[in-house]
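Left out: one protein chain. Kept in place: all the others.
Labels run A, B and C following the written order; every chain starts at residue 1.
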Amino acid sequence: MPVINKLNILTKSIWVFHFAAAACNNCDIEILDVLTPRFDAERFGIKLIGSIKHADAMLVSGIVTRKTAHMLKDIYAMAPQPLAVVAFGSCASSQGMFKDSCMRTVPVDEIIPVNAYIPGCPPRPEAIIDGVVKVIKKLRGEI
Amino acid sequence: MEDKKREMLSEAKSAAGGKDKIKKLLGEKIVNWQEKNPKRHYIEIKKEHLRDSAAVLFTELGLRFNIATALDNIKNMEVLYHFSDDTTGVIFSLRVATDRDGGEIPTISDIITGAKWIEREIHELFGITFTGNDNLQRLLLDPAWPEGVYPLRKDYEYGRKEELSEEDEESLRRPNIKIDDEDGDKQCTIIPIGPYHPLQEEPEFFELKVRGEKVVSLNINLGYNHRSIEKISEGKHWDQVTFLVERICGICSCSHPFAYVLAVEDLAGIEIPERAKYIRCVIAELERIHSHLLWLGLAGHFLGYNTVWMWAWKYRETVLDLCEQISGNRNHYAMMKAGGVRRDILNSEIDDMKANLKTIVSKIDMFKGAVLDDPVIHARTKNVGILTKEDAIRYCVTGPTARASGIRQDIRKIDIANSAYGLVDWDMIVLENGDVFDKAVCRVLEMYESVKIINQCFDRLKELNEGNICTEIWDLPAGEGIGRYEAPRGECWHYVKSDGGNTPIRHKIRAPSYMNILSNEVAAVGGIVSDAAITLAAVDPCYCCTERMQAVENGKIKYDWESLIKMSQEKTMKLKAEQK
Amino acid sequence: MDLLLPIRISAALAVIFFILPDKRKLVVPAALTAAISLFIISIYSLFFRDIAMSSRPYFMADNISKAVYFLISFFGAIMAVYSSGFITRKLNRYFAYFFLTIASSLGVVISANWLIFTIFWGISGTALFLMIQLESGANAAAKKTMIILGGSDSLLILGIAIIYYATGTFTIGTAPWSGLAAACLLAAALAKAGGMPLHTWIPGCAEKAPLPVTAFIPAALDKILGIYMMTRLFQIMRFPPEARMAVMIIGAITIICAVFMALKQHNAKKLLAYHAVSQVGYMILGIASGNLLGLIGGFFHMVNNAIYKSALFLGTGQVEKTTGTDRLEKLGGLAKLLPITFTSMLIASFAISGIPPFNGFYSKWLIYQGILGAKTAKDFPLLTMLCLLAALFGSGLTLASFMKLLHAIFLGSSSPAIGRIAPDNREKFSLVFPQITLAAACILLGLFAVNIFIKPVFGSGVLDEIRGSWSPGTASLLMIAGIVIGLLLYWLSGAKTRRAGSFIGGYKVAPEMRVSGVTFYASIENIFPFRQIFKLADKKIFDLYEMTKLGLFYIIGILRYFHTGVLSNYLTWIFAGGIIIFLAL
Partner (left out) sequence: MTTLFHYLIFPGLLFALVVGMIASWIERKVTARVQWRVGPPMLQPLYDVMKLFIKENIVPEHAHYLTFAAAPLISFVSAGLAATIIGMSIFFPSSGFQGDLIVVAYLLVIPALSLILGAAASANPLASLGASREMKMVLSYELIFWIALIVAWIKTGGLLNLSLFAVNGAVGASVSGAIAFALMLITMQAKLGRVPFDAAEAETEISGGTYIEYSGPLLGFFKMSQYIMLVAVPALVSIIFLGGASIGKYVILLVLIILAENTNPRLKITQCLRLFWFFLLPVGLIAIILATLGY
């Protein structure tokens, strides 16, 4: 019998695993940028971690290709629940300019369920923080 | 100005000298010599003579192998082997033809180690076999890709997708690795680094074969990022391609368009206005500073020195602000345009920007002092991951990776058409040892040069009137063009071929990392796993560059930028609605 | 019925088994019955009879003797059970030598006379030789064992002769200090126990001899005998500080060198054998320190070592029986297949590494205190402290090599070869029961060291030496309470458990990515001085036996040079010799 709303704690400490499917690097760099002094996401308890087993949120950037689709599935399967999946950037949200690539490019939500989309090419750090805040609100049931 | 002209003249002369030498050495083998302009030569030879000719150019004359470009001419296949003279900036391209189906060309990868990957790549994308190369495994495509389907051939329709069955996908789950028991290396183990690993922001798979912790050999697997940009590009209008190549790589989002527009201008043979030249250099050098700071920070992060990471990225923000001030975006600046630049810089803002730039210099000073004199950093990086000069030449590496190994090579010094590098004063940074430390030093010192260049450009810009920033190109003739630019990581290479239509019919892109990453095969071996990790990072690898997308769209634009955003918004709304 | 009875019985058993035909169905039950009854008789005669041995002048039984006596009988029973499940060939001969060993060992510990002591001592060595030889291909190892032990026996006799010369009696009792005698007797004890530099027969023996033999004799009995003798020696002679210091240094060197050799072994049995050597160093340090705590610690460590080392060997035997190999690189991930073996080896590994609250920790804890209060601490403070450092650091190195062993055999990803093991090769009762017993002993002795060992053997008076004591029982209870709280927390959190793949970066783990334990410490081995030293050690430069052999062959080679076989040459030599003798006279 949970005394407190479990998910409430989750919003105070979010460890993020970064999955770059096939990205152009800019999303990835902006994700790192959010951690650095100007934006300092650690204020909100956000931390970037190296193993999916520690993750509370998975940021997927870039377009999913033939070679990365199965890994996305596997890594998602081995992540501890509850896990928030965020499709990051235009490619991950829709297919961006790679819709007709022969590498069977698909957006993230066709592979795994996605909780939030952050559009932009790349999304600005402010947009990232805004997105994360909205995810938090959603988890708390405020949206 | 007089000096510059004389210099250019003497350069042209020595270029002519190189030309004569090649003519003499190749002699009978030359079928046809096409001189597009004094800096671009296309030499047609028979494929039987390829190995001899490559040996002459590479071994005897000491030219650097850039890349090979395969062309599907429908009636036959052609492969261009590009060689660059790094003292004069002249490019000699050997043109070899072969049959379309079952075409075979002798390998040159035993003469030029740096050609290993491109032969594998052409084999899988075009179906040309390189006789004598015993490793023609797939490089970019996955093992489950159907046999005999070559995505870059003209008969592969735009928009066609190869579906992946469940069994095929299952077969991809196990990495394709093995240890040769014949070596008697029962004690060896494969330590996987990647594809998803905190060391790299992008998926990449390094198999480190280790004994204990010592790295015995290294195998690099590519292709996770392969999005087929070269194909997509063949379907886009010349102007749209600029935006496409910008999205090859976020960090080189100025270098790729820069090289691309240079290629188009080379094809068209035009000169751009002087003001545009300076603006190009300003944005490109700003990108270099931000890229080097980014690398410095990440290198610190990889070494476990997070303070360096945080500090470097803090100061990088200032550079990004400048970029935003000039282009309106932190990355993906969209400044380049064939014929000039897209946006002007306001002369009134220049002083302000110069003041901001000045603050960066003092920060670089701090890094130079604090980081490069740290004994623990010395212990971690000196004599680690050494790439000797011989190996650097063998692997044809470029950029800081080459310059740290003692090779004098910088495209900004030799291929200066349509950019301002010939008009300003700066130095090339060359170091000797080729270890991780020298690569770091090289990057730190280059930032000073970049600041120097930007400041001079700003000064000249102030003397010029605003407005004249672009020469409009109305028609592109049929032909070929090569453009290259010294990206922060090294030489960024674009080749375009036109049939006079609205789209390129072939667009070959080679990013610097393509050559640099391969050199890890030698540099990362011999140390322990920790050494290998920092060595892998030291070439400043950029996989999204390495595994370009291919893109052709049969002349039709399917999406423009705004519609993409709109689409993703619509999709989000739709999903939201579905969820409710 | 007194303490001599079990000796007589087991000697008789030895003869009987020698005559019995080699039929498994006959020998195994007989041996089991015999060994267990022998154990019961021993206990009966130890605890339930008045065992004042005053009527027998040549024998004695003080508390130390009795403790050792009990231990030997205990091991006899345990090992008989294990051997019955392990040994397949020449069972009758095996058990004949087995009981001979028990008889002689029991004899050693209760003899009060140097002559009888020597006879039993010699018999035990010979029995070992015979047992090793049972295995085909172990001849060289057996010979080496025989030569080292036999050679040291001659030193023993020399030492006894000196004592007899000084005291005029063969009775084991107080003797005046004699450096030579002490050295000779110590050498004999060291050779038996396996102290450096006379340890080299143990690794060879462990590699080649049948496993229960190694587990029983070099790992347990010979340690017990050697250290027992050493304890007696330090009781009967008043060692000057210099001599104590020298012995302690031998102990310290033994600890460090042997454990370094163990670190790099690729063979489970050899690794254990080097630890068998290394642990002797602790006992030597404790006993030689001259401090009562040290003495208790050293003696207790001997008991503990016999228990956990046998447990480790028996576990390795189980692994070998199951997989057919003892090469570490071929093993891995066996924990699921051999859960009991894994658990007992885990406990024994913790015990040998001195992890509280297991028994090894308690004895080491006593030894450290003993060294700190050693009699040499005043005269040689620096050397004493370095000995302490060796002991402390050796403990860390021991832990390291056992982590390697556990990882290589039981943990990590499983080796491809291991999937194909027939189910009847899994854990059998006869192999598992001894392991469980020994592991349980590790825990019990660790938790109740004071009650079941120190008080009965050394009397409750010694505890006054210690002001307040480490109570492993309480500590364990607390830790269990902590674990209960932890589990409660876990349960309250309502976390679900799910099995999923390993994360190595997206792909599935391939068999090629197996990190075997073999190269665990390759980066230590490759550091500058170690690499060179290990290389020399591989060439057996530090092996006294091999070096002597080499020197001997060299001298023989020179002699052979003269020994040409030509008659006239010999005549010339004889003639020349005659002249020299003549001149000398």
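One rule holds in what follows: a residue touches a chain if its C-beta (ideal position, glycine included) is under 8 Å from a C-beta of that chain, and two chains touch if they have at least 3 such contacts.
These numbers were taken from a predicted model, which means no experiment stands behind them.
The chain we do not see here touches A, B, C in the full complex. Although one chain is not drawn, the whole complex shows that of B:Pro192, B:Gly235, B:Gly339 or B:Gly434 it is B:Pro192 that touches it. Across C:Ile236, C:Leu392 or C:Ile533, the single residue that touches the chain missing here is C:Leu392.
Checked against the full complex, the candidates B:Asn73, B:Asn306 or B:Thr359 give a single residue touching the omitted chain, namely B:Asn306.
Touching residues on chain B toward the chain that is not drawn are 189-192, 197-199, 213, 300-308, 310-311, 314, 374, 376-377, 379-380, 528-531, 533.
As for the chain not pictured, it touches chain C at residues 333, 335-336, 342, 346, 354-356, 361, 365, 368-369, 372-373, 377, 381-382, 385-386, 388-389, 392-393, 396-397, 399-400, 403-404, 406-407, 410-414, 466-471, 474-475, 478-479, 481-483, 485-487, 489-490, 493-505, 509, 513-515, 520-521, 523-524, 526-527. Against the chain not shown here, chain A presents residues 2, 6, 9-10, 12-13, 36-37, 40, 42-43, 45, 49-51, 53-54, 56, 78-82.
In the analysis below, only the chains that are shown with their structure count from here on.
Taking each chain's centre as the mean of its C-alpha atoms, chain A lies 58 Å from chain C. Centroids of chain A and chain B (each the mean of its C-alpha atoms) stand 28 Å apart.
Averaged C-alpha coordinates give centres for chain B and chain C that are 65 Å from one another. Listed for chain C are residues 506-508, each touching two or more other chains. In chain A, the residues touching two or more other chains are 52, 68, 71, 74-75.
Looking at the complex, you find that chain A touches chain B at residues 18-30, 32-33, 36-38, 48-50, 52, 62-63, 65-71, 74-75, 90, 93-94, 96-105, 107, 109, 114, 117, 119, 121-122, 124. The part of chain A that touches chain C in the complex is made up of residues 2, 51-53, 68, 71, 74-75, 77-78, 81.
Taken in their complex, chain C has these residues touching chain A: 494, 496, 500-503, 506-508.
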